[in-house]
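Let me begin by handing over the structure; questions about it come next.
Excluded from the complex is one protein chain; the other protein chains are retained at their positions.
Letters are used for the chains, namely A and B, taken in the order the chains are written, and counting of residues starts over at 1 for each.
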Amino acid sequence: MQNVFDTRNNPQLAWAGIALVAATLLVLPFALTYAGTFWVRITNQAILYCFLALGLNIVVGFAGLLDLGYIAFYAVGAYVYALLASPHFDLHLPFWVILPIGAAVACLFGVLLGAPTLKLRGDYLAIVTLGFGEIIRIFLNNLSQPVNITNGPQGIATIDPFRLRTFNFSQRETILGLDFTGPVKYYYFFLAALIAVIVINMRLQDSRIGRAWEAIREDETAARAMGINTRNIKLLAFAMGASFGGIAGGMFAATQQFISPESFILVESVMVLAMVVLGGMGNIWGVVLGAVLLSFVPEILRFTVEPVQKALFGRMLLEPEVIRMLLFGMALVGMMLYRPAGILPSALRKRELEGGKT
Amino acid sequence: MSKLALLAAKGIDKRFGGVQALSDVAFTINHGEIYGLIGPNGAGKTSLFNVLTGIYVPDGGEFVFDGEPLRGLKPNDVAARGIARTFQNIRLFANLSALENVMIGRHVRTHAGVWGAISRNAGTRAEEAAIHKRAYELLEYVGVEKRAHSLAKHLAYGDQRRLEIARALATEPKLLALDEPAAGMNATETTSLKNLLAEIRRDGTTILLIEHDMKLVMSVCDRVLVLDYGKKIAEDTAAVVQNDPKVVAAYLGGEVSLNLKGTH
Partner (left out) sequence: MVNGLTLGSVYAIVALGYTMVYGIIQLINFAHGEVVMIGAMVAYTVIVTLTGAHTGLPPVLIVLLGLLVAIPACMGVGYTLERIAYRPLRRAPRLAPLITAIGLSIILQHLALIIWSRNPLPYPQIIATVPYQLTSTPNGATITNVQVAIIAGSLLMMGGLLLLVYRTKLGIAMRATAQNQEVAGLMGIDINKVISLTFVIGAALGAVAGVMVGSYYGIAHYQMGFILGLKAFSAAVLGGIGNLAGAMLGGLLLGVIEALGAGYVGDLTNLCNLASWSNALAARCESDPNLTLFGSNYQDVFAFLVLIAVLIFRPSGLLGERVADRA
């Protein structure tokens, strides 16, 4: 982040800005609750999408690998949580045990997917990852026969919320005179986790590994000639991205308390990719912005589109879902035609994309 | 292999479809030499580089480097063993700064992994500082330090060539393989390159050099290998090679005698 938050050049303004943002974030859930707990849930979901976008950003933005099946890792994380913390197998492990397991399993899947496929050229990698995402979904949908592992299309319900001794994340409580509903509690946890992930990403970007990813993205042959084991480094990107997806999946399962293969369809993978691309591939804050925008805009649409159409046409001409997808598709096309670097392009990506035009 | 030899090649064959790019090529490069590789266009010079550095797998023959065979190694393993190269068409990381390019060269000799990156522990921080420092030193060594933060693609052509050398040097190679480093350079730049090569050799790195600039080759190379149509036609000191009628014939079709005495 250059201008406003530049702590080196203008410390006072920067710290003031940061303090302001921090204060807003702290107070946000209570403000939103006035509009309805629904909006806090949306915010939590947006944070989860930020997780996903940041994870995919490592793969697509840092390392330059096209992954169209990223949602599979989210699914894996979610199902691991659901299987280990619900009446389905009657296992009830605590969340702080399951989340790392989910990350590890997702990571494993990332390596399994990446190992044979990372040598493929860009478009082909995209298709293969897409296929992988679909295969995972189909398996989740069908692993109810002959042994019921995933409960098929019916999904898994009454998943345990996060619990820390007596502190139950899904229950409404009054602490220090403030009304903490379930979503509000989750909000603070998710926000803290998000901040941790952002810091991790920033550190990864500015490190030996981060540079290796950039080198591979710029010129893989030269990177190899300089001693970089491109296969392993690419696998690392996949594995890290997958782990973030896995953690987010576990968090998703706990807040929703119900999951089914329907939540992990291809469109979701495209959505996360869009968040990364629209926000600015490679730019951590851009990606977060992309995730926030693409999470909130559809909801806002839904609230405005219905009454507007009813007022203008007397009935619903186009459902909000359809409008959302149309706009989404157009945004993708428009972005690529007119601002391929994204809203907040990473400095690097900007140089790359605009360099090509001369 | 004698004590002096750093790299010995024997019987190297490489075929692409119907074309025999390299045929039974054998040569020896000694420690501390500047060894030239010349030949008309299409003679197989860059193919030899590619086979040496692991980009292509030879159909026959083998390389022995510093006492160990280089069999079936991938390019990154070859670099780890100590052979670093530059490319005929310059393959810098165009959108990264000069400094970052050289820092990436340090990758193969450093260790920080994911944990180090995330935790930024003392060891990692020290390593990062060392990487920065060494990269900057190398930029100074080749004379590009003033443009350390410019993007590689914005550097002047001569600076780009030198940056590529700095990046290769960052990998601490025993053998530095340069593919036409003087291509497109004017006389001044070529002289300055010649001095750089001499300094690199003085500081203990052996150099293998593909070049078309005969004056440069004859004045700076100790020994020279001449390829023509994938075959070795001469391997000797520069003085002997330039008078070898087979070499002259290969370049000029046997008409005129070359006056290639280096006069720099």
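Descriptive notes on the structure:
As a convention for this text, a contact is a pair of C-beta atoms (placed from the backbone, for glycine too) under 8 Å apart; a residue touches a chain by one contact, two chains touch by 3 or more.
None of the values given here were measured: they were computed from a predicted structure.
From the options A:L120, A:I198 or A:L293, the residue with contact to the unseen chain in the full assembly is A:L120. Only one of A:I135, A:L164, A:V199 or A:V308 touches the absent chain when the whole complex is considered: A:I135.
Contact between chain A and the absent chain runs through residues 60, 66, 68, 116-117, 119-124, 126-128, 130-132, 134-135, 138-139, 142, 145-146, 220-221, 224, 266-267, 270, 273-274, 277, 281, 318, 322, 325-326, 328-333, 335-337, 340, 352-353, 356-357.
We adopt the following convention: only the chains that are shown with their structure count from here on.
Across the complex, chain A meets chain B through its residues 200, 203-204, 207-212, 214-215, 218-219, 221-230, 236, 240, 348, 351-352, 355.
Chain B meets chain A in the complex at residues 53, 55, 74-76, 79-80, 84-85, 87, 91-96, 100, 103-105, 107-110, 112-114, 116-118, 120, 124, 127-128, 131, 151, 153, 167-168, 170-171.
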